[in-house]
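The other protein chains are all here in position, but one chain of the complex has been omitted.
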Amino acid sequence: MKLHEYQSKRIFAKFGVPIPKGEVATTPEEAKKIAQDLGGSVVVKSQVLVGGRGKAGGIKLAKSPDEAEKYAKEILDLEIKGLPVNLVLIDEAAEINNEIYLGITNDRGARMPVFMASAAGGVDIEEVAATTPEKIIKVHIHPLMGLQNYQVLDLAAGISLPRALWKEFDVIAKGLWEAYKNNDATLAEINPLIITADNHLKAVDGKMVIDDNALFRQKELNEQRDLTGENEAELKAKESDLTFIKLDGDIGCMVNGAGLAMATMDILDQYGGSPANFLDIGGGADEEQVAAALRIILEDENVKAVLFNIFGGITRGDQVAKGIVAALKEIKTDIPMVVRLVGTNSEEGREILAETKMITAKTLSEAAKKSVAAAKGEL
Amino acid sequence: MKLHEYQSKRIFAKFGVPIPKGEVATTPEEAKKIAQDLGGSVVVKSQVLVGGRGKAGGIKLAKSPDEAEKYAKEILDLEIKGLPVNLVLIDEAAEINNEIYLGITNDRGARMPVFMASAAGGVDIEEVAATTPEKIIKVHIHPLMGLQNYQVLDLAAGISLPRALWKEFDVIAKGLWEAYKNNDATLAEINPLIITADNHLKAVDGKMVIDDNALFRQKELNEQRDLTGENEAELKAKESDLTFIKLDGDIGCMVNGAGLAMATMDILDQYGGSPANFLDIGGGADEEQVAAALRIILEDENVKAVLFNIFGGITRGDQVAKGIVAALKEIKTDIPMVVRLVGTNSEEGREILAETKMITAKTLSEAAKKSVAAAKGEL
Amino acid sequence: MSILINKDTRLVVQGVTGSQGLFHTKRMLDYGTNVVGGTRPGKGGEWVLDGKVPVFDTVKIAVQATGANTSVIFVPAAYAPDAILEAADADIKLIICLTEHIPVQDMMRVRKYLDPMGARLVGPNCPGILTPGVSSVGIIPSNIAIPGNVGVVSRSGTLTYEVLYALKELGIGSSTCVGIGGDPINGTNFIDCLQLFEDDPQTDKVVMIGEIGGTDEEKAATFIRENMTKPVFGFIAGKTAPPGKRMGHAGAIVEGGEGTAEEKIKALNAAGVPVASNPEEIAEMIAK
Partner (left out) sequence: MSILINKDTRLVVQGVTGSQGLFHTKRMLDYGTNVVGGTRPGKGGEWVLDGKVPVFDTVKIAVQATGANTSVIFVPAAYAPDAILEAADADIKLIICLTEHIPVQDMMRVRKYLDPMGARLVGPNCPGILTPGVSSVGIIPSNIAIPGNVGVVSRSGTLTYEVLYALKELGIGSSTCVGIGGDPINGTNFIDCLQLFEDDPQTDKVVMIGEIGGTDEEKAATFIRENMTKPVFGFIAGKTAPPGKRMGHAGAIVEGGEGTAEEKIKALNAAGVPVASNPEEIAEMIAK
């Protein structure tokens, strides 16, 4: 779960990280009022959960409240990478002497959080990592010990931070770590952390991603979730305990198991087809879930064929078959459907499906080939 | 640093441990007022930093405010193991169905805190440990992971706690752990944790000892320190950065280094003498500290002779000698003094001491023998 | 022979009284697995499954009473990390955690705690282990596999079943099948299992089923090149997965250009491991 810039920065501030004064607005008028209260120049920043806001015109410097109102209107009218802008952050403007990158993420290979710092802040850190990796200082944090004083020094010295700022940096690094740890983040990032004209550190942009698996104990964050920009079908699937990911192809897939669902996508590709989605109905899907899944697949107008690939293990083939039959009674459709049922009670399942117009297949390859043909109207 | 019962219990309560309602009083009138406010029977408990209060008459059950006043007066007039009672705790009385022991201390050998529980609560746990150790359930706590849910269950199941109380017990055990950890305790103990007549758990007596080395970060606790019962000379020594422990013998000792100071006491004993104190003046003692140390030694009326055992390493012999000379100019005394200076600049030191009436010795054995003789008036 | 579980396995089921726990405990018993007990705090002293399985309050008590040496965990994500530590602390040497959705920071802490202890964790978010004809710990459908000489190790559940089934259709059996789970931070990894299979006299060939995300397959490829004498056959799922999206498994994600199927297949090929383009092809490769 991604947090907005303003949400991330407020969390950082709670842990002692200095951030610019600012407020969020949903209308140009509110934006003007905030700019008046702040006084001086302000930055109007679109709050959308995608990168590249700046290039898309989603960040503007306003020298007066009127300008703030004008830019807020422009930005609130924008659509950035397909997402509407519903919210702008009005921050007091800061004079920037230098831009630093500071971020914590999970290093999967090391099985530890890794704290990264770079003097080359303000730009996309993945670009820095790709082109000049030596400019990124990395320090691994022991998950039971937490961030230690000396590690903060390793970072500060590593990016040649002026010594006068080390004390402030210590507070900020520890604050970022606490924000990361206490909110079950998988990413907590300040980019840029600026050195101001009067030689202080300030976090002018921030980003956090929260571990979805930890939302059960991060209830406050969960309530703040902004669903704009999340795919509607994916959200609907989540409600039915299904894992659905929208793709660009034309063959809808319904599979039990994540690995098998990926393999199903891959084999469609191998035979010249293109999957419309990833969909894992899980280990013990019931009729209702199967019906819900089918409805979600068919809502996608690109879908020209549907492939059911069900491996009967704990999931019994007859149960899935009943679910498909029930769903098809409710959802009238002419879209061709290919079904492959293997494993536990697959015979019974196939018998149940015999009453439908479904195309059956025994092997996965056969099912894939038939689906590809069906999508092309060749079947 | 030991905490009083009422201090310990308030800390436990802060971490969610249920304790009886109560307040402390310094006068019988206050005690009466508190008893009135509480209503019903109360327990009047002396707050002194020694064990065995009950046997000494320092804990009384009062059935009315008047009785509370009367008992408070009696108890405030008591002296328990040489300590005056300055404070009484007035707690509402509880009907006790059962008494449990719960405590956390450091297991030095295991290098981990150990959580102990026993169904045989209410009595001295060291007695239980000595006579029926199988009645104490022990669980070691990983110092980086902290107390885990399953460990609380191991304790609850281990003492056969009725299952209806497991949830309450979980809160109490975790609270005690947090109290222990967050206050740098070396001991945090609830004894007894009672099962009340209406079947709940309540901590009716509590005890905490705080790591002296951690007081620099436990400032709040440090300010609550009750110095009653701490030896005056020991406190005075601490002010001069000396480690002094009062003993019962008649030979004052001034030594640099804790191990050597103990060895000096031991050798006095070996030759039939008896040390009046343990005194470590530390590694780099200056003239002032030496003088302060000498004054502290001589304040003890039992002292019949003084032994200086100084090994010149970092501490230079001439410096210590100068300190002794300076102190002796200020402090007029007829008590015989034996001095042994060895190591760095010991020759120079001995020359400086030649002007005093001090008895010199070259080996530790010789110094010990001469000190014993001097204390007996045989020298 | 087999790896990890065998006829000496004495299993305790953590969370035995839940619906999943009960259902699969019955299945494991039916398969012949030596389930010696289960745990559920507050229900010690009860019995489940018609008096076949005693319930204990804690794993420690279960171990004392039954001599259990292996545990399988069926408890919800919020309690699973505690359950893993409990098992390790009770001296269980093999801990198989099926629980999905454990927060990643919890697993980092658990691993740091476990690593010096010498207890082996398999999972979490895995289907368990099956030694066909001998013992089943977890939820791998046992009717889809027969005893044989192929070792199987996999990050995925149903994809593994698919391979076992395809092997069985060709009359090929397996020595042991280990599901190591789809989480980014887990216990036993590919290399651990490859080493075990290399040392196992019953195993002649190994199937390794990977997927996108992380670099464990690349590390396994290096290990195979340097240490394995037995032939290994691979499959990697997720060639068509879009970057930045978690494909069902928490660990199945291409991030920052890392963890793509292409890289993994390249690494495996370079280590002499033929990689099948679909799961059915694996069985055909093995049959040759």
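The letters A, B and C name the chains in turn, as written, and every chain counts its residues from 1.
We adopt the following convention: a contact is a pair of C-beta atoms (placed from the backbone, for glycine too) under 8 Å apart; a residue touches a chain by one contact, two chains touch by 3 or more.
Quick caveat: nothing in here was measured; it's all calculated off a predicted structure.
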Sole contact to the chain not displayed, among B:Pro20, B:Gly121, B:Gly257 or B:Pro336: B:Gly257
Sole residue of B:Pro18, B:Gly122, B:Gly229 or B:Gly343 that reaches the chain not shown, by the stated touch rule: B:Gly343
Residue, one of A:Lys73, A:His142, A:Lys236 or A:Lys376, that touches the chain absent here: A:His142
Missing-partner contacts on subunit C, residue numbers: 115-116
Chain not shown, touching residues in subunit B: 106, 108-109, 111-113, 126, 129-130, 142-144, 181, 184, 186, 211, 213-214, 216-217, 243, 245, 247, 255-263, 265-270, 275, 278, 280, 283, 311-314, 342-344, 363-365, 368
Footprint left on subunit A by the chain that the document does not show: 142, 144-145, 148-151, 153-154, 157, 163, 166
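The criterion applied here is as follows: only the chains that are shown with their structure count from here on.
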Centroid-based (C-alpha) most distant chain relative to subunit A: B
Computed distance of Cα centres, subunit C from subunit A, in Å: 28
Gap in Å, rounded to a whole number, between the CA centres of subunit B and subunit A: 57
Per-residue overlap in subunit B, given as positions that touch at least 2 other chains: 144-145
Per-residue multi-chain contacts in subunit C, two or more chains: 109, 112-113
